[in-house]
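In this view, the complex is presented without one of its protein chains, the others remaining in place.
Naming follows writing order (A, B and C), and every chain is counted from residue 1.
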Amino acid sequence: MTAAKGQGFAIGPASFRNRVFLASGPAGYGGEYAGLIGLDRLGAVVTKTITIEPRAGNPGRRLQETSAGLLNSIGLENVGAAVFFADKLPALIAAGARPIVSLGAEEWEPYCALLDATALRVEVDAVELNLSCPNVECGGMAVGKDPALVARYVRRAKDTLIGKAVLVKLTPNVSDVASLARAAEGAGADAVTAINTVVGMEFLDDLGAPVFRRVSAGLSGPAILPIALEAVWRIARSVAIPVVGVGGISSVEDARKFFAAGAAAVQVGTAIFYDPGLPERIVEALEAEGIPRTIGSDSFCEGGT
Amino acid sequence: MTAAKGQGFAIGPASFRNRVFLASGPAGYGGEYAGLIGLDRLGAVVTKTITIEPRAGNPGRRLQETSAGLLNSIGLENVGAAVFFADKLPALIAAGARPIVSLGAEEWEPYCALLDATALRVEVDAVELNLSCPNVECGGMAVGKDPALVARYVRRAKDTLIGKAVLVKLTPNVSDVASLARAAEGAGADAVTAINTVVGMEFLDDLGAPVFRRVSAGLSGPAILPIALEAVWRIARSVAIPVVGVGGISSVEDARKFFAAGAAAVQVGTAIFYDPGLPERIVEALEAEGIPRTIGSDSFCEGGT
Amino acid sequence: MSPETKGRFAARLESRKQLSPSCHVLIFERPDSFSDARPGQFVSIRVSETAPPLLRRPYSIMDLTARSLSLLVKVVGRGSAALAALDKGDTVDLIGPLGGTEFPAPRNGNAFLVAGGTGLAPLVFAARTWRREGRSQEMCLLYGASTKDELLEGLIGEDFCECSFSTIDGSSGHHGDVVELCENLMEKGRMSGAMLYSCGPRAMVRALVERLGSRFPEHVTSLESVMACGVGACRGCTVPVRAGGKIVFKAVCSDGTVFKANDVAWEEWEG
Partner (left out) sequence: MSPETKGRFAARLESRKQLSPSCHVLIFERPDSFSDARPGQFVSIRVSETAPPLLRRPYSIMDLTARSLSLLVKVVGRGSAALAALDKGDTVDLIGPLGGTEFPAPRNGNAFLVAGGTGLAPLVFAARTWRREGRSQEMCLLYGASTKDELLEGLIGEDFCECSFSTIDGSSGHHGDVVELCENLMEKGRMSGAMLYSCGPRAMVRALVERLGSRFPEHVTSLESVMACGVGACRGCTVPVRAGGKIVFKAVCSDGTVFKANDVAWEEWEG
């Protein structure tokens, strides 16, 4: 490992005090975890994905544990851009957090409206485009699976959000995640975040019905770590922009693996439910021992696509 | 659950005494597990994937545990068709097992040679085409990700293996596994098997290198159950041929879930490593309590692709 | 109640007592700086750092004194089984107090508390709290269990002026469910003007609302739902609630656990 030359780093025009972020979703708008997570110690808090209008989220059951994993079908419940910018974001900033605002890719029109609303916010200098939510009907993962659509959505964001960093969050539920990363990069993305949840499902105990009304849900947690790590490794060798690694991080050691795979920063999601102290412990470990260096891929005979 | 009207069933021209199979790979050629698994009690033993020529498999480390999962990079080590048909298959049949022979899709020429060799074997009435191994350079998953190639490989098998059942094993590492199932069905497949392992990776404890020389490996075990279940659900609603469910089954209850999702039969893989008695316990439970009925999807508002 | 009062603690088990075939009372030393809590609030416990389950498990506060925190734990799966296997001196990772609403203290009239199974826990806390606060209202407990063995009479103590029991199998008290017990008392005119507090299986609370709801405008209930964060962040634990003619999703953990029972859109609530 290389010694820490200071933990700060930049993604495009945005700078961060360190490389440990909260992932979008589990921590909500951040404030809910006050008292349990030292938000001001983290590199960033990626806020719960918002849409231009409020969304009620999915009806029915929304959570199900699996072996070393968690399925969720929240359905992008959120307060909408207006309340978010008026109430939630100021509270998060007041708590000392450094936000990255997650923007949901719905249909084109509301997506553009959300970008336009965000462009006006001087307090926002970094956004993450969620092109990969498996739990909504329109937009979401459908956009994130198509390189041409990814490019179109990213380009619109870059054209609108002048001077702001644009991270693009990718879905692993594709044949070739690296090609999507390249599409995002080609369209001007400042970084890509990988991965969003993996599609899965479960049944109720009596097998009478799937747990979730929408049947499919998103799998997160330690179960998906090897999948996320592989995606990050592959993407980091396909693009020049920074890769933010997320998926299953449950220990300091897990976080280090993502840096070894080529990530420039990591996000912690599901693990905060059981171990809210983890993000800060990762910060401390990286401060004490430096950022693990990325492993070169020269000596490995990697498989073709 | 419906009462058991007898456990036997058919896939194309091949009939099976029950719906519980050993998955290809973990149990090798079957004989190795004699004394631990009552092979003659199972619906079928899908043998380790063979290729026309012997393969040495991958160098370096081949196994790594993960949270509720196992990564493997065996690389289709096998004795080759000649030794398999001369030694391994007769021994398996002598042990009372009902084989399904797994055939590896390499490049086109050796694949055709393997089909031609198999066509001559009267003792083989069912094969599973492994179009989805992530651990080899050529063929394997690359074939399995492309609907046109899947169709071509399946059609050749059906044209050659007259009177034999052809199951097609699919990879989950794609944007739309159902479209691959439809491609297999359209080309004449008698059934599809889902899923093969999910691509993942891990690092050595010291983070000095990936565990596997090929970096990527295949994730199996309880961690992937929700992913497999969702694939089976989706495929079963996209094709009319039987779906054989595999991925993470670790208990009788898990097996039942696959029937609820729409599977006609199940396969047990990784779980035999820690619980070799499981396949027989599933057989007994299904005999005692019947096959769980498939859940209708009418009442669920499923997501788009 | 201010949500900032929640904290994360290593809580040490002071004693554990098995009260019935399925239920245990766990008494923890109250961790230093564990905030005061109100009836209807809960804690969430990480059962193991090395073994499943992954998520914390929520438990209602059954009592909180200067020195101890009591929980009632029914064994229904892996997490609860592990809790019921803790030994004196073991510590668990516990977050609390959680929950954004509480059982409001009875105003006029008396209080009827209807408990099903482990739903007893928050109602015991309510009765004790109000008694400690010196409230004079009479508190009557209506409490149902499956069978005599599962009636946790030992927990009830002096806190209630009156207790009626029911068991599904008729082995003790009224033969039937606790909703019938309520109906019977009501026939006798015993409950008019009273406030109703409930906690128990969803079917029980729903039946209370559907069968008695119109006669109890003041019915508050502490709900359960599968939870992940427990703090209102993840939106995983929602319950559909009617508000202004439409249905909105409220988080049980932070908009509850206590809701007006008649507002819950019971027919919409699955999962």
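One rule holds for everything that comes next: contacts are C-beta pairs under 8 Å (C-beta built on N, C-alpha and C of every residue); 3 or more make two chains touch, one makes a residue touch a chain.
All values reported here derive from a predicted model rather than from experimental measurement.
Visitor: Using the touch definition given at the top, which of the shown chains does the missing chain touch?
Guide: Visible chains that the missing one touches: B, C.
Visitor: Return the single residue from B:115, B:211 or B:265 that touches the missing chain.
Guide: Candidates B:115, B:211 or B:265; residue touching the omitted chain: B:211.
Visitor: Given that one chain is not shown, which residue among C:78, C:174, C:211 or C:242 touches it?
Guide: Of the candidates C:78, C:174, C:211 or C:242, C:78 is in touch with the missing chain.
Visitor: Looking beyond the chains shown, say which of B:68, B:255 or B:268 touches the absent one.
Guide: If we include the chain that is not displayed, B:68 is the one touching it.
Visitor: In the full complex, which bits of chain C touch the chain not displayed? Write them out.
Guide: So the residues of chain C touching the unseen chain are 48, 50-52, 78.
Visitor: Extract the touching residues of chain B with respect to the undisplayed chain.
Guide: Interface with the chain not displayed, on the chain B side: 25-29, 32-36, 48, 56-57, 59-65, 67-70, 72, 74, 77, 211-213, 221-222, 270, 272-277.
We adopt the following convention: only the chains that are shown with their structure count from here on.
Visitor: Would you kindly say which chain has the C-alpha centre located farthest from the C-alpha centre of chain B?
Guide: C
Visitor: Roughly how many whole angstrom separate the Cα centroids of chain A and chain C?
Guide: 36
Visitor: Between chain B and chain C, what's the gap in Å when you average each chain's C-alpha atoms?
Guide: So the centre of chain B lies 48 Å away from the centre of chain C.
Visitor: So which bits of chain B are touching at least two other chains?
Guide: none
Visitor: Would you pick out the residues of chain C that each touch at least 2 other chains?
Guide: In chain C, no residue touches two or more other chains.
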